[in-house]
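All protein chains but one are shown in place.
This part shows subunit A:
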(Lines give C-alpha, C1' and ligand atoms only; values in the text may rest on other atoms or scores of the structure.)
Protein backbone atom coordinates (compact mmCIF):
# COMPACT_ATOMS: atom_id res chain seq x y z
CA UNK A 1 0.00 0.00 0.00
CA UNK A 2 1.30 3.38 -0.85
CA UNK A 3 -0.05 6.83 -0.13
CA UNK A 4 0.63 9.45 -2.76
CA UNK A 5 1.87 12.89 -1.80
CA UNK A 6 1.49 15.60 -4.43
CA UNK A 7 5.11 16.69 -4.86
CA UNK A 8 4.84 19.78 -7.04
CA UNK A 9 6.01 22.22 -4.40
CA UNK A 10 5.77 22.73 -0.64
CA UNK A 11 5.99 20.47 2.38
CA UNK A 12 5.75 17.09 0.65
CA UNK A 13 8.96 15.80 2.24
CA UNK A 14 7.52 16.52 5.68
CA UNK A 15 4.39 14.49 4.88
CA UNK A 16 6.44 11.58 3.58
CA UNK A 17 8.54 11.70 6.76
CA UNK A 18 5.39 11.64 8.92
CA UNK A 19 4.02 8.66 6.96
CA UNK A 20 7.37 6.88 7.32
CA UNK A 21 7.09 7.27 11.10
CA UNK A 22 3.80 5.38 10.90
CA UNK A 23 5.36 2.67 8.75
CA UNK A 24 3.66 3.70 5.53
CA UNK A 25 5.39 4.49 2.28
CA UNK A 26 4.71 7.89 0.77
CA UNK A 27 5.09 8.20 -2.99
CA UNK A 28 5.88 11.50 -4.70
CA UNK A 29 3.27 12.34 -7.34
CA UNK A 30 4.29 14.73 -10.10
CA UNK A 31 2.50 13.34 -13.16
CA UNK A 32 -1.08 12.18 -13.80
CA UNK A 33 -0.18 8.53 -14.51
CA UNK A 34 1.54 8.18 -11.12
CA UNK A 35 -1.85 8.58 -9.42
CA UNK A 36 -2.89 5.13 -10.55
CA UNK A 37 -0.46 3.36 -8.26
CA UNK A 38 -1.69 4.90 -5.01
CA UNK A 39 -4.76 4.28 -2.84
CA UNK A 40 -4.95 7.77 -1.37
CA UNK A 41 -3.46 11.21 -1.83
CA UNK A 42 -2.14 13.95 0.42
CA UNK A 43 -1.96 17.46 -1.00
CA UNK A 44 0.67 19.24 1.10
CA UNK A 45 1.08 22.80 2.21
CA UNK A 46 2.89 25.23 -0.04
CA UNK A 47 1.91 28.11 -2.26
CA UNK A 48 -1.44 27.18 -3.74
CA UNK A 49 -0.98 29.43 -6.78
CA UNK A 50 2.38 27.82 -7.54
CA UNK A 51 0.98 24.32 -7.13
CA UNK A 52 -2.03 25.18 -9.30
CA UNK A 53 0.26 26.51 -12.05
CA UNK A 54 2.46 23.41 -11.97
CA UNK A 55 -0.57 21.11 -11.97
CA UNK A 56 -1.91 23.01 -14.95
CA UNK A 57 1.37 22.80 -16.90
CA UNK A 58 1.36 19.02 -16.58
CA UNK A 59 -2.36 18.57 -17.00
CA UNK A 60 -2.91 17.10 -13.55
CA UNK A 61 -6.31 18.61 -12.82
CA UNK A 62 -8.49 16.10 -14.74
CA UNK A 63 -6.70 13.18 -13.09
CA UNK A 64 -6.97 14.77 -9.64
CA UNK A 65 -10.69 15.48 -10.08
CA UNK A 66 -11.23 11.89 -11.20
CA UNK A 67 -9.30 10.67 -8.13
CA UNK A 68 -11.63 12.65 -5.86
CA UNK A 69 -14.72 11.59 -7.81
CA UNK A 70 -14.12 7.85 -7.54
CA UNK A 71 -14.00 8.27 -3.79
CA UNK A 72 -10.36 7.65 -2.99
CA UNK A 73 -9.36 9.39 0.23
CA UNK A 74 -7.70 12.77 -0.22
CA UNK A 75 -6.30 15.02 2.50
CA UNK A 76 -5.32 18.61 1.89
CA UNK A 77 -3.29 20.70 4.33
CA UNK A 78 -3.28 24.49 3.95
CA UNK A 79 -2.75 24.92 0.19
CA UNK A 80 -4.27 21.46 -0.21
CA UNK A 81 -7.40 22.64 1.57
CA UNK A 82 -7.72 25.47 -0.97
CA UNK A 83 -7.30 22.93 -3.79
CA UNK A 84 -10.12 20.76 -2.46
CA UNK A 85 -12.58 23.57 -1.77
CA UNK A 86 -15.43 24.23 -4.18
CA UNK A 87 -15.02 27.97 -3.75
CA UNK A 88 -12.09 30.16 -2.73
CA UNK A 89 -11.82 33.89 -2.16
CA UNK A 90 -8.78 36.11 -1.81
CA UNK A 91 -7.15 34.63 -4.88
CA UNK A 92 -4.64 36.26 -7.16
CA UNK A 93 -5.88 38.41 -10.03
CA UNK A 94 -7.45 36.07 -12.54
CA UNK A 95 -8.07 33.37 -9.95
CA UNK A 96 -6.66 29.89 -9.93
CA UNK A 97 -7.88 26.46 -10.84
CA UNK A 98 -9.19 24.23 -8.04
CA UNK A 99 -9.92 20.52 -7.79
CA UNK A 100 -13.10 20.99 -5.79
CA UNK A 101 -15.21 18.35 -4.14
CA UNK A 102 -15.31 19.78 -0.64
CA UNK A 103 -18.49 21.77 -0.15
CA UNK A 104 -17.11 24.86 1.50
CA UNK A 105 -15.92 28.40 0.98
CA UNK A 106 -12.26 29.05 1.77
CA UNK A 107 -10.54 32.40 2.26
CA UNK A 108 -6.88 32.35 1.16
CA UNK A 109 -4.45 33.97 3.63
CA UNK A 110 -7.38 34.42 5.99
CA UNK A 111 -5.11 35.30 8.91
CA UNK A 112 -2.85 37.64 6.91
CA UNK A 113 0.85 37.64 6.09
CA UNK A 114 3.76 35.94 7.85
CA UNK A 115 3.67 38.31 10.82
CA UNK A 116 0.20 36.97 11.58
CA UNK A 117 1.34 33.34 11.34
CA UNK A 118 1.04 31.59 14.68
CA UNK A 119 0.78 28.41 16.66
CA UNK A 120 -2.25 27.54 18.75
CA UNK A 121 -3.59 24.65 20.77
CA UNK A 122 -6.70 23.36 19.02
CA UNK A 123 -9.39 21.25 20.61
CA UNK A 124 -9.88 18.14 18.51
CA UNK A 125 -12.43 15.97 20.34
CA UNK A 126 -13.25 13.80 17.31
CA UNK A 127 -9.64 12.99 16.54
CA UNK A 128 -8.76 12.41 20.19
CA UNK A 129 -11.75 10.05 20.53
CA UNK A 130 -10.44 7.92 17.71
CA UNK A 131 -6.70 8.26 18.13
CA UNK A 132 -6.35 8.82 21.85
CA UNK A 133 -3.80 11.23 23.21
CA UNK A 134 -4.37 14.68 24.69
CA UNK A 135 -7.58 16.56 23.82
CA UNK A 136 -5.70 19.32 22.05
CA UNK A 137 -3.33 19.54 19.10
CA UNK A 138 -0.61 22.07 18.38
CA UNK A 139 -1.74 23.64 15.13
CA UNK A 140 0.87 25.54 13.11
CA UNK A 141 -0.78 28.19 10.95
CA UNK A 142 1.48 29.62 8.23
CA UNK A 143 -0.23 32.33 6.16
CA UNK A 144 -3.12 29.99 6.62
CA UNK A 145 -6.52 29.89 4.94
CA UNK A 146 -9.78 29.81 6.90
CA UNK A 147 -13.05 28.07 6.08
CA UNK A 148 -15.84 30.63 6.02
CA UNK A 149 -18.86 28.46 5.21
CA UNK A 150 -19.49 24.75 4.98
CA UNK A 151 -22.26 22.76 3.33
CA UNK A 152 -24.61 20.43 5.25
CA UNK A 153 -22.59 17.29 4.53
CA UNK A 154 -19.37 18.66 5.91
CA UNK A 155 -18.30 17.61 9.38
CA UNK A 156 -16.37 20.26 11.34
CA UNK A 157 -13.38 18.80 13.20
CA UNK A 158 -11.80 21.93 14.63
CA UNK A 159 -12.27 25.67 14.79
CA UNK A 160 -10.44 28.59 16.31
CA UNK A 161 -11.62 31.89 17.77
CA UNK A 162 -11.12 34.96 15.68
CA UNK A 163 -11.78 38.57 16.59
CA UNK A 164 -14.86 40.21 15.11
CA UNK A 165 -12.85 43.27 14.15
CA UNK A 166 -10.34 41.21 12.19
CA UNK A 167 -8.13 43.40 10.10
CA UNK A 168 -5.63 41.58 8.05
CA UNK A 169 -2.61 43.80 7.82
CA UNK A 170 -2.60 45.68 11.06
CA UNK A 171 -4.07 44.83 14.40
CA UNK A 172 -2.69 42.89 17.29
CA UNK A 173 -1.01 39.54 16.99
CA UNK A 174 -3.25 36.54 17.14
CA UNK A 175 -2.01 35.52 20.54
CA UNK A 176 -3.21 38.71 22.13
CA UNK A 177 -6.50 38.30 20.31
CA UNK A 178 -6.90 34.93 21.93
CA UNK A 179 -6.19 36.39 25.32
CA UNK A 180 -8.99 38.88 24.79
CA UNK A 181 -11.33 35.90 24.75
CA UNK A 182 -14.84 37.27 24.58
CA UNK A 183 -15.05 37.26 20.81
CA UNK A 184 -17.60 34.75 19.65
CA UNK A 185 -16.56 34.57 16.04
CA UNK A 186 -14.90 31.35 15.15
CA UNK A 187 -13.32 30.25 11.95
CA UNK A 188 -13.32 26.59 10.92
CA UNK A 189 -9.86 25.12 10.39
CA UNK A 190 -10.43 21.37 9.91
CA UNK A 191 -13.22 19.52 8.13
CA UNK A 192 -14.15 16.11 6.77
CA UNK A 193 -16.64 15.29 4.06
CA UNK A 194 -16.90 11.64 3.05
CA UNK A 195 -13.42 10.63 2.01
CA UNK A 196 -12.06 14.15 1.93
CA UNK A 197 -10.13 15.55 4.87
CA UNK A 198 -8.85 19.11 4.99
CA UNK A 199 -6.90 21.16 7.53
CA UNK A 200 -5.88 24.80 7.39
CA UNK A 201 -2.86 24.11 9.62
CA UNK A 202 0.13 21.83 9.14
CA UNK A 203 0.14 18.55 11.07
CA UNK A 204 3.23 17.62 9.00
CA UNK A 205 5.21 20.30 10.86
CA UNK A 206 4.58 18.78 14.29
CA UNK A 207 5.68 15.55 15.91
CA UNK A 208 2.09 14.54 16.72
CA UNK A 209 1.09 12.03 14.03
CA UNK A 210 -2.53 11.63 15.04
CA UNK A 211 -3.88 13.39 11.95
CA UNK A 212 -1.81 11.18 9.69
CA UNK A 213 -2.96 8.08 11.49
CA UNK A 214 -6.58 9.32 11.35
CA UNK A 215 -6.20 9.69 7.58
CA UNK A 216 -4.72 6.19 7.28
CA UNK A 217 -7.77 4.82 9.10
CA UNK A 218 -9.99 6.58 6.56
CA UNK A 219 -8.09 4.65 3.88
CA UNK A 220 -8.62 1.34 5.71
CA UNK A 221 -12.33 2.03 5.93
CA UNK A 222 -12.53 2.58 2.19
CA UNK A 223 -10.47 -0.50 1.39
CA UNK A 224 -12.69 -2.67 3.56
CA UNK A 225 -15.76 -1.44 1.73
CA UNK A 226 -14.47 -2.04 -1.73
CA UNK A 227 -11.94 -4.81 -1.55
CA UNK A 228 -10.23 -7.05 0.91
CA UNK A 229 -6.93 -5.24 0.85
CA UNK A 230 -6.32 -3.34 4.03
CA UNK A 231 -3.88 -0.72 5.01
CA UNK A 232 -0.97 -2.69 6.22
CA UNK A 233 1.03 -0.64 8.60
CA UNK A 234 3.72 -3.23 8.28
CA UNK A 235 7.24 -2.62 7.22
CA UNK A 236 6.96 -4.37 3.88
CA UNK A 237 7.23 -1.14 1.95
CA UNK A 238 10.02 0.33 3.96
CA UNK A 239 13.21 0.11 2.07
CA UNK A 240 15.83 0.22 4.68
CA UNK A 241 18.42 -0.53 2.05
CA UNK A 242 17.69 2.76 0.31
CA UNK A 243 19.89 5.66 1.28
CA UNK A 244 18.26 7.48 4.17
CA UNK A 245 16.35 10.62 3.28
CA UNK A 246 17.42 13.43 5.53
CA UNK A 247 14.77 15.82 6.55
CA UNK A 248 14.39 18.95 8.57
CA UNK A 249 13.93 18.75 12.32
CA UNK A 250 10.60 19.47 13.93
CA UNK A 251 10.92 22.54 16.09
CA UNK A 252 8.90 22.64 19.24
CA UNK A 253 8.89 24.87 22.24
CA UNK A 254 9.85 23.42 25.57
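Operating definition for what follows: a residue touches a chain if its C-beta (ideal position, glycine included) is under 8 Å from a C-beta of that chain, and two chains touch if they have at least 3 such contacts; residues count from 1.
What we mean here is this: contacts and distances are computed from a predicted model.
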From "F-box/FBD/LRR-repeat protein", "Transmembrane protein", "Glutamate--cysteine ligase" or "pyridoxal 5'-phosphate synthase (glutamine hydrolyzing)", the UniProt protein name for the chain not displayed is "pyridoxal 5'-phosphate synthase (glutamine hydrolyzing)"
From A:92, A:130 or A:186, the answer for touching the chain not displayed is A:92
The missing chain sits against subunit A at residues 7-14, 17, 21, 30, 45-47, 49-50, 53-54, 57, 78-79, 90-94, 108-109, 112-115, 117-119, 140, 142-143, 169, 173, 175, 202, 205, 207, 244, 246-254
